Each structure stands twice: as structure tokens, then as C-alpha cells.
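Only a single protein chain was left out; the remaining protein chains are all shown in position.
We call the chains A and B, going by the order they appear; numbering starts again at 1 in every chain.
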Amino acid sequence: MSAGAWRANREPAILLGPGVLFLLLAFFFPAFQLLAQSFLTFGTEPVQFTFEHYAKAFVDEFYAGVALRTFRIAFTITAICLIVGFPLAVIIARAGPILRASLIVIIILPLMTSVVIRTFGWLVILGPGGVISWTLEQLGLIDNSISLMHTEAGIIIAMAQVLLPFLVLTTLGSLSQIPPSLEEASRVMGAGFFQSMFHITLPLSVPGLASGSLLVFALSISSFITPSLVGGVRLQVMAGSIYQQMTGSFDWGFGSALSVILLIVTLLLIVPYMILVSRAGGRQ
Amino acid sequence: MKQRRNWLATFGAVSLFAFAQHASAQETLTINSFGGAYEKIHRELVITPFEKMHNVKVEVVTAYSADTLAQLRAQKDNPQFDVVHFSGGLEHAAAAEGLLAPIEPAELENHSQMYDFAVAGLDKGIGPTYSTAVIGLLYNTDQISEAPTSWSDIADPAYQNHVLLTDAASNTYGMLGFLMINKVAGGTMDDIQPGLDFVQKILSTSTIVSKSPEIQQNFAQGSAWIAPYAQDYAFTLTKSGLPVKFVQPEEGGVLAPITVNLVAGTDKRDLALKFIDFSIRAEASSGWAEALRYTPTNREAKLSEEVAAQVVYGEGDVAKLNTFDANAIAKKRPGWNEAWSRAIAQ
Partner (left out) sequence: MIAATPRWVMALATTFLVAVAAFMLVPLFVVVASSLSSSAFLVFPPPGLSFRWYGEILGSEAYLRAGWTSLKLAMVTVVLALALGTPAAIALSRFRFAGRATIASIFLSPLILPSLIFAIGLLIIFSRYATGPSFTGLVIGHTVITMPYVIRTVSANLADIDPNLDEAARVMGARWWQRYWLVILPQCKTGMAAGAFFAFNISFDDAVIALFMRAPSVETLPMRIYSTLEFSPDPSVAAVSSVMILMTMVLVVMLSRVFGLSKVV
């Protein structure tokens, strides 16, 4: 490494330093205290090194099913947030000041309510005889009262509501940097509405959409309270299983093994996505 | 050690505000309580009078049994708690891990007033049972005119789609209720398969929840008609105006002890013992029954007629309750949780 390389890297190193150091000491060090137990036997003297927790997690199809459900739900929520969030962000970016402010308030309000009480709202809406069931009945689509409580669809609906703001506000940051003249120019040059949308607006909002979808995905993976209250105990997700191991069975070794697996699999999904996105968006 | 402390000190300095803890001359005792109405009564009956009597400060951390056990385990080297309360049997798991300290009978003045079972585990680190909850059936009196008589009534087709079960894996009352269902279905502590089969049979027409607020919501929204749960919670629901009644089925209710335990390694052992002794005195025991309908475990506890009719009261009646070996539960719990989760999984 030459002196020049150091000079080029000095600035990012100084900028990253405090954050990385903080993350190491305040996050990885504490998390390691528990995650290390995933390799240890419990209750034996002396404590021994073991792979049994990982073996159990990998061999057992019950946990494979739980993992599959977790990722299926997370992908669906992320997709819904992208499909609804992108047009919403575009509209907000172009709306007049009053409409813009009202829309932003509307999408951030769910975040201002405590998760337990928000879930109560969903219980009323998704439950038997709730708003959704009633509407479908009135439309003649169903005969009997249905309940979306304790279903995957229910989890997805309730989670999408509260995660949508993460995508919209992040994308809005990107969109507000696009000079409106750019799109106008493309329209003047004869591009149709959708052409200009796809060739100008969408590519330029890629960084925002990427960041927002990463937040939504990560949060869907690790969320516990909403899935457990809306989905119920019969539809376990990974985070729920981990809570269950830590505070129900008190098997910290196995709970930690599940956490390590969840963390690694998710990171393995995220890294290629980030590389892909930074190439696709590659304006630098 | 010294060096490791340094980075924490730096963090502290970075966090802009200096949140100095008041260094008070008064001796303090740190305990957990269960929050809400429970904690309010806990303060009235035990905590505040104790503070006045001994001129000490009692610091209360709101944490339920499972969280408290997790906390105790994490703080094994340096526990913040001096006294911890558990409900539903977790003290056995904690004691088995050496997180609780044994108590000599002579160290508690009120020891002789207690029912025998309430102080049976002192030498193993199981603190005294200062009151017990009783698990039976809660039912909606608007929907069900004749009280259910048996635990197996939850499989009655008349209640289809309105049966509310509590998760056994995450809720200790749920586990005790399940063990009773298992017993009625012909199972034993060595074989929970009959219970699992029974639950699986009614699974498609019942709802399983894990937290007590969900039980309340389901009764309030009218979707729940019958649910195995605790007598004290039935009273909480009735008090808030819901048409809910508690019944002990003919096979008997289940005893769910609530214990006050001495934390191993506390440097305030004497004061902690005084607190435990104060917690089990007759006035406290009857106070819990008056306020929240918990069953007293102190022989001297006197209840008004009205209250006595609403709790299981008296040594004979308490002895008739079903008990499940909490020590065995603590050992078998991980495996049972696993089997339960699989049995109910969709």
C-alpha cells in the first residue's frame, strides 16, 4: 500500500471509524456474549464445545418451515411496500405543499402509535365480523364471516402498514434530488408518461428504493410483536421462535444458534443485493 | 477488568447528559413486580408499609416471571435484584441454576403460619409461596347459561369456534392448564401425548393466544366464550364489566403458586429476608385475596364472606387443588414446549 493509497483511504477511514468502533463495542461485543453460547453445551460441568444446536436447527424440518415462512413473509412485505411506496413517493414529491404535508403526516402516523395498540386496531379490522369480513360479505364475495387474524395475510397487511413509511420517506429523499426539468424535458421530447417514468424517475430513485427496501426487509425479518399478536402462536416466525427459546424454554444455546443462522442468511441475501444495486444505480 | 471498564466510562461521557444516580444514604432493596394493578396493590400491601417500617427504599423493576428469570441469568455475576417474585413455577428453574439462595425456616417469623406446601422448598432455594392463583375455566355468561362442569367441556361442539386456549410454550398458566387437560385426557407427567392429541382435535375450532391482554380482547369482542385461565384474571375481567365467570371443573382447579425468592449473591441478605417475611404475613395474604382474588397461603389470613366465596380458601380446599411437580416441569419444559409448538403449528 503506497502513501497515496493511504491518503485516498484516510478520509473514509476517519469517517467510518467512530461508527465501526461503536458497533463493535456496543453491538457485536454484547451480542457475542450470547451468540457464543450457540457453540456451548448448557448445564454440563465443564461447559463443552458443541455443534448440537446448529445440527438441530438444520436437521429439523419444523425450523426449516419457520425459516421459510419468515423469508416468504419478508419478501412479500418488501414487494408490497415497493409497489405501493414508489408511486406514493412520486406523488408526494410532486404534490403541492398542503397535499404533500397531509400525505406525509398520514403515512407517519402509524409509527406514532404504540405497536400493541396498533395491533388492537388490526384485531378489530381483520377479526371475524371486522371491517374486511363485513365488506367482503356485503359485496357477496363470501358467505360466512371470515377472519384474517392468525393468518399470514393478516401479518403481511399489518406489517406493511407500519413499514411503508420507511420505504416512502427514504425514496422521497432520492426523488427530491431529481430536477423536475429532467422529466419535463423528456416529456417535451415526446416521451410518454410511463416512458419518462421508467427511463428517468425510476432509475434515479434506485438508491432510495434500495435503502428503503433494505430497511423494510430487515425489519420484517426481525419483527416479533406484530407477527406474534396478529399471526398468533400457531404461525411462528424466526424472531418468535428465538424469543420462545430465550424466555420460554430458556435454551439460550439453541436460541442463539437460530439467531446466528438468521443473521448470516439475511446478510448473505443483502450483500449481493447491495452490490447489484450500487452497479445498477452507478452514477458515481 | 479495569481496562474493560474504561470504554464504558467513555461511552458514558459521550452520551452528553450526565445522569447521576442519586446517592442516597438510605439502604435500598431492589425487587421485581408484575406491573399495572398488581404492582399498585403490591405497593399498598407490602412495599410501602415495609419502607416505612424499616426506613429503607424499595426499588421496583416491572418484569414478569420469564423476563425476570432471563434477567437473573444474564446478571449471574452481579445481580441487581435482591428479591424476585415468580408466578407459575419458574422459581424451580431458577433454583436449579443456582440463581436463588436457600432460606432457613428460623429466618422467617411467619414460617409457622404458612401452609406446608408453601414453604416446602426453602432448603432448595424455592422461596415461600405468598399466594396462589387457581386455574380453572372462564366462561362468558351471556353465551353460556349453564356453567361448564368438566375440563373436557372445552371440546363441547356447542362452544365450537369460541374456545380460547393459552399458549403453553410461552405462558406458564397456559402450561399448567395444558397439563390439567392432559391429565383429564389420560396423560401423565411422563406422557403428554394424550393432552396434545386432545388439543389437536379441537385446534381447528379454537383460538390460541399467548398473552393475557389477548384473552381480555377476545372476551370483550365477544369471540371467546370459554377459556382455561386463572381465577384472578376472571376477576379482573368481571371488574372491568365483562360478563365473565370462573368455575372450578369437577376434576378440580390447578394451583399456580406465586413465590417470593431470595436472590443468590445479594449483599443485602438480612433486609431481603425481612422483606420476604413481611410479604408472607397474614394481612398481606388476605389483602391479595381482597384486592385481586388470589388464594391465601397463610393459615391466619381472614377473608370476608364475599371474598371467601370468590376464591379457593382454606387449607382443605387448597389441598384439593391439582398440583404438578414444578421441579419436573422445569426439567421437561424445553422438550414440552417443542412438542407443543409442533402440535399446534399450522
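In this section, contacts are C-beta pairs under 8 Å (C-beta built on N, C-alpha and C of every residue); 3 or more make two chains touch, one makes a residue touch a chain.
Fair warning: this is a prediction, and the values are worked out from it, not measured in the lab.
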Specify the shown partners of the omitted chain in the complete complex.
A, B
Hidden-chain contact residue, picked from the options B:Gln26, B:Ser112, B:Thr141 or B:Ser240
B:Ser240
Of the candidates B:Glu59, B:Glu104, B:Asp270 or B:Asp325, the residue in contact with the absent chain is B:Glu59
Among A:Val47, A:Ala64, A:Leu109 or A:Ile142, single out the residue that touches the unshown chain.
A:Leu109
Chain not shown, touching residues in chain A:
9, 11-16, 18-20, 22-23, 26-35, 84, 87-88, 91, 94-98, 100-101, 103-118, 120-122, 124-125, 131, 158, 161, 164, 166, 169-174, 176-178, 180, 184, 187, 193, 204, 207-208, 210-212, 214-215, 218-219, 221-222, 224-225, 238-239, 242-243, 246-247, 252, 255-256, 259, 262-263, 266-267, 270-271, 274-275, 278, 281, 283-284
Interface residues of chain B toward the undisplayed chain are 1, 4-5, 8, 11-12, 14-17, 19, 21, 30, 34-39, 59-64, 67, 70-71, 74-80, 211-213, 216-217, 220-221, 236-237, 239-242
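Just so it is clear, only the chains that are shown with their structure count from here on.
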Between chain A and chain B, tell me the centre distance in angstrom, where each centre is the average of that chain's C-alpha atoms.
35
Of all residues in chain B, which touch chain A in the complex?
7, 11, 66-67, 69-70, 73, 93, 167, 169-170, 207-211, 213-214, 217, 221, 223, 333-334, 337-338, 341-342, 344-346
Could you please specify the touching residues of chain A with respect to chain B in the complex?
25-26, 62, 65, 116, 120, 123-124, 127-128, 150, 228-229, 232-236, 241, 243-244, 246-252
